[in-house]
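Handing you a structure now.
Heads up, one of the protein chains got dropped from this complex, but the rest are sitting where they should.
Up next, chain A:
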Amino acid sequence: MSSSVLLVIGTRKGLWLARRKDGRWRLTGPWLPMTEVYSVAIDTRGKPRVLAGTESPHFGPTLVTSDDLGHSWQEPEHAPVAFPTDTETSLRRVWQIVPGPSGEPGVVYAGTEPSALFRSEDGGSNYELVRGLWDHPHRAEWFPGFGGQAVHTILPDPRQPNRILVGMSTGGVYRTTDGGAEWTPANHGVRAYFMPENEYPEFGQCVHRMARNTAAPERIYLQNHHGVYRSDDGADTWESIAEGLPVDFGFPVAVDPADPDTVYTFPLVADAHRFPPEGDCRIYRSRDAGASWEGLGEGLPRQGFWSAVMRDALCLDDGDPAGVYFGSRSGEVYASSDRGESWSRIAEHLPDVLSLRAAVV
């Protein structure tokens, strides 16, 4: 882990910043108090910009940016992310913010509830609806899970900017190869057990999270609503990598930014029993692309942990080696500087942690 890391922590009641310098963490907050911060991002393609998708229970959702590492926040007068009038739709929440590839320095994507993709070309201040996905004929058949009907994962291809994957619940994985005009489902091999008449439909899966890194963009990991998968062909096909995990349910999945074989997840018993197995807080890591898994718990609460880790609350930074971080619904944040071998708690007693991002700044 580098000597200077910024960790942005989005919670149900505001945002906290953790800064690691000289081996010590310093926590500040709450910033953006009393807003639900479902999405955060750190854009390090130029001068670092922090972005946050917030939702006020009173005054609705918005997306704000900070160019001083989170100490002051800006947003335009007009709503930065808003559905056009002809859609007769209103934004419920920004679930995901993803800076585009390095070759498109102004591009930022936002995934929303209801399920839609928005694109910014001014560094994330103002966004426009990607019509190709919104107008998709399947849209009427996407339906909400417990969390709402949302695009929660966006994976622009780091080498070919016109190729983008999105994940939604439900609906599954969709892919464009032309920058967003045409989208096709990409769920071959992903199970939807809740559709008993056809458990492997073309679309309709409840994907919880996907991850890939810049070193091997054709390899993608997927944590499903039951099921953990890997694709080695850019989402053409998926194969199960759940063997070796204690259970196949969970929400987050994250991959090492430098090593496409190293992947992390946080299993929960089942959709009807959303607790870590036996109340034992363990991150599971594979170093062979999911062929085998090991539970890592040194420094974590090994009993009586009845919390959970949300889909966007597990992340890695871009250091060498990459620091690993996760936050819990019980307001704790843990960090590892040795690829998950051991952990230290760097925050506690926060509101539910909903989103995390870390970067060397």
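Everything below uses one rule, namely that a contact is a pair of C-beta atoms (placed from the backbone, for glycine too) under 8 Å apart; a residue touches a chain by one contact, two chains touch by 3 or more; residues count from 1.
Just so it is clear, contacts and distances are computed from a predicted model.
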Hidden chain of the complex, named as in its UniProt record, picked from "Molybdopterin synthase subunit MoaD", "M48 family peptidase", "Proline/glycine betaine ABC transporter ATP-binding protein" or "TFIIB-type domain-containing protein": "Molybdopterin synthase subunit MoaD"
Hidden-chain contact residue, picked from the options A:89, A:160 or A:177: A:89
Residue, one of A:56, A:102, A:292 or A:344, that touches the chain absent here: A:56
Absent-chain interface as seen on chain A, which is shown: 34, 56-60, 62, 75, 77-79, 82-83, 85, 88-91
